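One protein chain omitted, others in place.
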Amino acid sequence: MLTVEGLEVAYGDLQVVWDVSFEVPEKSIVAILGPNGAGKTTTLLALMGLLQVKAGLATFKGGSLIGIPTHLMVERGLVMIPEERASFASLTVAENLELGAYTSRARPSLKRTLDEVYATFPRLAERRSQRAGTLSGGERQMLAIGKALMARPELLILDEPSLGLAPIVVEHIFEVIEEIRDRGVSVLMVEQHLEMALGVADHAYILEMGSIVADGTSSQLAADQRVQEAYLSL
Amino acid sequence: MPRGVAIVAGFVLLGSLVSLGVTSDSQRVLTLAIQTMMLAALASSWNILGGFAGQISLGHAVFFGLGSLITRELWLSGTALPLAVAAALAVTAAAAALVGVPMLRFRDIYFAIGTLALGVAVFITVGNLRPRISSLSAETLRNYDFTGPYFMTLGVLVVTVVVSLWLKRSKLGLGMMAVREDEEAAGATGVNAFFHKMIAFILSAVLAALAGATFAYFSVSYFPNFAFSVIWTFEAILVVFIGGVGTIVGPVIGSVFFIIGRDALPTDIDEFQVVLFGLLFIVVVLLMPGGLTEAAQRFLAKVSKRRSPPTKEPTATKGKELV
Partner (left out) sequence: MTQLILQSVVSGVLVGGMYGLVALGLALAFGVLKVLNVAHGELLMLGGYAAFFAFTVWGLDPFVSLPLVFIAMFAFGVILYFALFRYVTRTEIHTRIKNSLLISFGLVLVLQALAVRFFTADERTISTAYSSEAITIGLVRIPVVRLAGLIVAVVAALLLEWLLSRTRFGRALRATSEDWTRAALTGVDVRRVYLIAFAISAALAAIAGSMISLGYSVSPSIGLGWTLKALIVVVLAGLGSMRGIIAAGLFLGLMESLAAVWLGGQYREVAALVLFLVVLSFRPQGFFGRAHA
């Protein structure tokens, strides 16, 4: 579904992503794991056209992504939830969700998707007329995911979905992510929280200092001596 | 340019300007030279606040105007010129300190808006309070000589450039530049941001007033509020950006370019000069943020690189494209 080959990204003279390749097959969860500053978020932003790509290829459903404006990617079904959650503080929950279906791809099914989202997150239905800025961290993440679902994604990208959330909330969010995959949406997520991510991912890549250093199925990686030493002890 | 060469070049330039003042009796040449030096001084004074300390003031004309207003009124009512100028500088310094207290608490855009508000309000108020044109007496006019204004302007320019040079090397100037780069970070390393901005503001205002004093001494007649007109602010900012913001020579080079360029254009259609320079300014801000100085440096670097083998190829990367 998504194939990335030899991606390189630089901020001015400072290159932070080197020759990164990975792929996300249909109906699966793929995780990119690695410590802070490994270049995970940079990779995602470049993929979404928010940072300039220095070199490399990226194709989504057979079409190239390089040089395409961000909003057109959303139109094609590639939807990303940034680390700082994607909702707008000054808009209400309902306004945020409706805005989520901004693309012409998603607009016709707005009502139906909205019901689905409210069914997945009853909490959001309760708070529909509240401004997003007044929500708790967990609720904001639910809203972010709900808003992304409103865009009817085929591939959902999440940047650090567990960041800053209580363990019980994280568990809920990961359950939802699996549910989304089971409904036929592919998921690409970036995580520092290795154990949690390996628990749900079908396949994972380890990114260090801007390069992929290991990859495999979750069980392979979880069993890998090096990975265990480097991360699981943390 | 090595420092020695720069110093020699500076003295050669100064020497030729002095001899020009002594030998030339072409009114046109002297007028152009006075205008250029006055603008260079005004621009350099803006550059201290805007270039060194990074505070974009849109109300700089207030201090130019204040210097000219006080000098002119005192001088025409019989005070000796040096005394009149001294009084003007003192009052301007006090006014700047007073206005600086609220203004300098504003960051970036608020400072720009605040100073613009100050500039417009003072311009209109002076127009209301001093509506009549200020002219030299017939007697003064009969004995009018370009030499006095010429050397006064030259002196003012030298003072301004020397102050800028000193500032650029001093601890005070370094503090200002630290504030320009990042006010919070500067504060964290122990630089008192408000103090440095205040010193830059007062210095900049006093030097602008000095330029204004030369205007008062040089001009035959003008409406008092003309010296407060936003056009002065604009010309100062324009030449600073054309020359190179934050540099010593930038404002001077920019002024020469501006005054000579304006003189070369047909004078019967004043408005087109403004249009042309306005557009030039826009282009410079958009495309050459370093101005002529940086463009020249880049050119020189290219030339010298061709002679010596390149040590390190800089990676060509475009600025981060946002949308």
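Letters are used for the chains, namely A and B, taken in the order the chains are written, and counting of residues starts over at 1 for each.
Methods note: a residue touches a chain if its C-beta (ideal position, glycine included) is under 8 Å from a C-beta of that chain, and two chains touch if they have at least 3 such contacts.
Everything numeric in this text was worked out from a predicted model, so none of it was measured.
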item	value
Touch with the omitted chain, as defined above, among B:F63, B:Y150, B:F218 or B:F281	B:F281
Option from B:I109, B:A138, B:A188 or B:V303 whose C-beta touches the chain left out	B:I109
Sole residue of A:T103, A:S162 or A:S186 that reaches the chain not shown, by the stated touch rule	A:T103
Residue numbers in chain A that touch the chain omitted from display	48, 50, 69-71, 74-75, 79-82, 86-91, 95, 98-100, 102-103, 106, 147, 151
Contacts of chain B with the absent chain, listed as residue ranges	56, 58, 102-103, 105-110, 112-114, 116-118, 120-121, 124-125, 128-129, 230-231, 234, 237-238, 241, 269-272, 274-275, 277-279, 281-282, 285-286, 319-323
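One rule holds in what follows: only the chains that are shown with their structure count from here on.
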item	value
Approximate Å spacing (C-alpha centroids) for the pair chain A, chain B	52
